[in-house]
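A protein chain is absent from this complex, but the other protein chains hold their places.
Let's look at chain A:
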Amino acid sequence: MASKTSLVPSDGEDIDAFHVRNTYALLEMSGVRGDGYEDGVERTRARVGDSRASQVQAQNAIADGTEKNRDLTQEEVRTLESVDRYGFFSTPSHDRLVLLPALPLQKRLAPSPAGPPAAPTSATSLSKLPVTTLPPKETTRIAKWNRMLEAEQRDSGANVQIWRVRPSKVPKYTERVYKGIPDCWRAAAWDNLLRRFSKTGAAETEELGKTYRDTLDRPSSYDIQIDLDVPRTIAGHIMFRTRYGAGQRSLFHVLHSFSLRCEDCGYVQGMGPIAATLLCYFDAERVYASLVRLHDAYDLHSIFLPGFPGLLEAIYVQERITEEMMPAVYAAFKKHMVSTTSYATKWYITLFANSVPFQTQLRLWDAFLLEGPDLFVAMAVAIVWAYRDHITATNANFETILSLLSSFFVPENEDALLFWIEKTLGDGPLRAKMTSWRKHWKQLVAEGKEGDVLL
């Protein structure tokens, strides 16, 4: 990380921005007290007051070198015991939790008429998120993945740096990714999928790691905004709990360096949850390399560009599928003037972080890293498909439809959802249409004719 004991402001760097960058750099060396257990002390988001008391408080929150040797308190032990398998010590609260029912997903996507007029306008709501449990087949799947992946490259200490799929197992790979990558294999598999899809390898990973380190010491005009967003990203996760703790520092540094990667994209709110999810599996350097691959190969570039052209393209494709397969739903959207951007923007910009349970998000990302951006269009269509009867009900209106689609979706059966998506994207003719609709949208934009096309 930052190698100097104190940074100096760069030419023209805003003094508050420098304060932010310097604070993270200094705390990277000292660490903070109670990392993972305490909330920590704010130093940048609202500048620390001048009072003696607040200065003492800030000083006391710096780690004093005994952090790693001391015994844990009873309360800290209880915190660790309460952490779920993904690192959440408390279940984040979400407004409007609704069940994404499994039954409609048993029917494959096909042209369908309107549902019963008397259908209810809302879905089953839930009072809290279900507890995350080990998928029943995880253990047998781990054994299969142990046989499927093999070391491709090791470091000088013989630790595996890069994994590859055994040639004899390649035909099984896609199917197994859709069934859910065992969590202990996720880091290896995601890295493999990212390299595969972006057609880049170990050399690029190394090069990107160097770029990451080099850009840590450069100022970014986005530092203040990034700092505002870091402590409010991925609520309830132990790694990101403590202000300026290791997780928050990594998140800041990754977003800082990534904001300098593409001049046109810079930093956009929405990158935070994506980087935080990756940080649950990779170190900061590898997260940076992964973000660059998502940006370059998975076209997050056009999602994040000013005006969000990639978002509008995805929405165009989503609307064409809806129009073709669920004409009554499309007509209902039109009648009630529900624009797709008003509920789906968040889906595409955060890659479904904060719209589905973390475990479901991971399953979607498994498939996304395999399939590319079409995955999230298929997921968006799956949601609309699952709720189609609510949308076409006689009593449905602007508010019922928009409230429903702005919900936090808890799949009744994750496997059924992923299977539906797999079948949808595996439909060759539909997939070809998706490609041509993307082209068509680009053409409309090029000709300046996209103005009235979207709902």
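Just so we're on the same page, a contact is a pair of C-beta atoms (placed from the backbone, for glycine too) under 8 Å apart; a residue touches a chain by one contact, two chains touch by 3 or more; residues count from 1.
Throughout what follows, contacts and distances are computed from a predicted model.
Novice: Just to verify: the chain that's not displayed, which of "GTP-binding protein RAB5", "Ras-related protein Rab-4B", "Ribosomal RNA-processing protein 43" or "Rab proteins geranylgeranyltransferase component A" does UniProt list as its protein name?
Specialist: "GTP-binding protein RAB5"
Novice: For the chain left out of this view, which of A:349, A:393 or A:421 touches it?
Specialist: Per the contact definition at the top, the residue touching the missing chain is A:349.
Novice: For the chain left out of this view, which of A:113, A:167, A:307 or A:429 touches it?
Specialist: Of the listed residues, the one touching the omitted chain is A:307.
Novice: Taking the entire complex into account, which one of A:132, A:269 or A:413 touches the absent chain?
Specialist: Of all options in A:132, A:269 or A:413, contact with the hidden chain holds for A:269.
Novice: Identify the residues of chain A touching the omitted chain, counting contacts across the whole complex.
Specialist: Within chain A, the residues touching the omitted chain are 45-47, 49, 93, 95, 225, 228-229, 231-233, 235, 266, 268-270, 272-273, 304, 306-308, 334-343, 345-346, 349-350, 354, 397-399, 402-403, 406, 449, 451-455.
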